[in-house]
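The structure's right below; bear with me while I get my questions together.
What you see is part of a larger complex, with each chain still in position.
The letters A, B and C name the chains in turn, as written, and every chain counts its residues from 1.
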């Protein structure tokens, strides 16, 4: 999804598909370090083997964070990340999985000088949906400054 | 909040307050690196000064990720992070802000051999709410294995 | 080991076992970067293959550092890390090894308003001791502030 245009140029129902990113063991190790979440399901292979997952899995918040990096966010139009709704971690994300996003613009709300673009986002591992969420982005209206 | 007991031991309306963590410039730099989100509001001081925020701010997802590290999650009882609802980024988080969590158990759903504990979470900077969210944690029932 | 109580509540001879953490290649790469120790045994696979170890091994100080992260340290009771004695790196720690701690309280010294708790710590890889050390923790006495 490209947030690279003013609010007036989004269309309800428009769909998108992004490029991908592979989740590595290093990403999980980093994310534990950044978040402080060392839950053993993410950092203790021996423990993870005793769980229903059978191996270490990515933090749900890591998956959600990597997803934000797959959007194209133009500083000429994006004001702020407004919020999320109905985030559900449906399937475990394993080391080596390559994720991409698919989704659809589901709502557009006029907020005066800006607008709220709401997107139903599916984080995909190949053909499989691993996380669903609705994200809301606050976007400028009208003619923005010259693009860099 | 301490997820350190079986499902039967949570009570609707119980409240909590966690210890804190200071958001540093290094955290923002790390999170940009982990997520791939180099939106200039987070990594370009000169740009940030031209925005309504006036300086670089933390990524919303960083704030949310740090919050997960402030919970106590016992592997004897926590099965998985189930999801989030109604996440709203209310105020910008600045470099040097010290955050903690306050919240309340708002819902308990029996799911057979496990239960879903839903918590209304407020990410606080001192007395000010900066992010609100509802999080859902899947927790074991009954007698768990001996605690490490 | 849980340093989550005042000095008076530790008992000489009490034993403990912690949860675990898997040492990854990423941890070794990180630790080289944080410490500045790029000794080729840790970062040069080709060199490591010519040594008695046959492959890259974790830095001794990385193993010791990961161990400190496996303790539960309550800010209500822990004042400071006082020191270490008799640290011996007995066996190499390899990429993929999952470590945990086992140990025993071996000494308790009253220091007026605080006390020194000394623990014999064994860093274990499964059934095997890889590092031994004695660590000393300075702990508050009496009634601490309410726990978060």
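Going forward, a residue touches a chain if its C-beta (ideal position, glycine included) is under 8 Å from a C-beta of that chain, and two chains touch if they have at least 3 such contacts.
In this text, all values refer to a predicted model and were calculated from it rather than measured experimentally.
Shown here are 3 copies of a single protein sequence; counted across the entire complex in this file, the number of copies is 6.
Here is the rule we go by: only the chains that are shown with their structure count from here on.
Centroid distances from chain C, each centroid being the mean of CA atoms, peak for A. Computed from the mean C-alpha positions, the centre of chain A lies at a distance of 16 Å from the centre of chain B. Chain C has its Cα centroid 36 Å from the Cα centroid of chain A. Centroids built from CA atoms put chain C at 28 Å from chain B. Residues of chain B in contact with at least two other chains: 75.
By the touch criterion stated above, chain A contacts chain C in their complex at residues 24-26, 29-30, 33, 38, 40, 43-47, 56.
Interface residues of chain B, counted against chain A in their complex, comprise 21, 27, 30-31, 33-37, 39-41, 47, 51-52, 59-62, 64-66, 68-70, 73, 75, 78-89. Across the interface of their complex, chain A is touched by residues 19-22, 24-27, 29-30, 69, 96, 98 of chain C.
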